[in-house]
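The structure appears right after this line, and notes come after that.
All protein chains but one are shown in place.
Let's turn to subunit A:
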Amino acid sequence: MKQRQNKVRKWQKIIGAILLLLAIGFFCLQMGYLFIRSSHLIDYIDHRLFYIINIACMIFLASGVFLFISTTRRLKIIGSGIVLLLIVVQLIMLFNSNNLIKSVTSLSPDRKNVLSIKENLQTTEVVYYRPHFGIIGRPEERLLSPVKGDFKVEWLANDAAAVTYQTADNNTQQFIATYGDRGGGTSYYYVGAEIHGTWQGENVQLVSDTEGISITTDGESEHFEWDDIHQFGTLAVVLEKNNEAAWTVSLDENFQVNEDTPERQNGNITLYQATMNDNEPIELTKQIE
């Protein structure tokens, strides 16, 4: 019996030590983050992660201590109460922080890319963060602000996310976060030039030529000149009219950039309307001319 108790005790100590090490790891992560965040201009991709990591650290710490060292029942109750109280405090601060910052995070369908946007609700700044080390990101671009309402996120491909939002003056805007490339990553190319030709989808036709891009939906045609077409990364262009986003055209994953012979382009493109209403991306196929 005593041997069994000793064995249980031994395992408790091992698990306790592992939990303590995990807690110390989380603690070091938090301290390291606080120490270098200003100098390296990094931040958690979602501001709530700070509190979640704190809570995880506290749970691991309390569990580890209780398993690793022998304590009295009274001490365990007091300790658990204190940790529970501190966790509640963290949760309150987490919910309060949502009044300061709004974080929008979205995982790509293949779970390899994360979209991160933060809105400072006091200054109204909206900043797109590019993840660098998993949960850590760096601010990369500022979006038009102030923003009215929520952000609508749609992944047009595993490496391209469309963020649709409305600014305070009721203009619809679209920002495209891109994480990939269709040309091997060796050189910049122009999406507009690469999709030169006629593309057909269900009740939609897109024509890209030297004058710009024209989109015909249900018999109605809209023309966008190149000055009103803005490229994001090397994966998508946003077509604007009167300083408002109207459409996004993105390159599908099966699209292979072939700059030397763009007329023989294969693969699909996706057309996505800039609207806050529910809408689905439309897949287009190149028409043989």
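To be clear about the criterion, a contact is a pair of C-beta atoms (placed from the backbone, for glycine too) under 8 Å apart; a residue touches a chain by one contact, two chains touch by 3 or more; residues count from 1.
Criterion: contacts and distances are computed from a predicted model.
**Student:** Considering the UniProt annotation of the chain absent from this complex, which name among "Spermidine/putrescine transport system substrate-binding protein", "4Fe-4S dicluster containing protein", "Ycf48-like protein" or "Thioester reductase domain-containing protein" applies?
**Tutor:** Spelling it out: the chain absent from the display is recorded in UniProt as "Ycf48-like protein".
**Student:** Please pick, from A:N6, A:S80, A:N120 or A:N266, the residue that touches the omitted chain in the full complex.
**Tutor:** Of the candidates A:N6, A:S80, A:N120 or A:N266, A:N120 is in touch with the missing chain.
**Student:** Have a look at A:Q12, A:Q30 or A:T275 and name the one touching the chain we're not showing.
**Tutor:** That would be A:Q30, which touches the missing chain.
**Student:** Which of these touches the unseen chain: A:Q12, A:Q231 or A:N268?
**Tutor:** Considering all chains, including the one not shown, the answer is A:Q231.
**Student:** Could I get the residues of subunit A that touch the absent chain, sorted low to high?
**Tutor:** Output for subunit A: 20, 23-24, 27, 30, 34, 37-38, 41, 43, 47, 50-51, 54, 57-58, 61-62, 65, 68-71, 82-83, 86, 89-90, 93, 96-97, 100-101, 118-120, 122-128, 138-146, 167-169, 171, 175, 182-187, 189-192, 196, 226, 229-231, 237, 243, 256-263.
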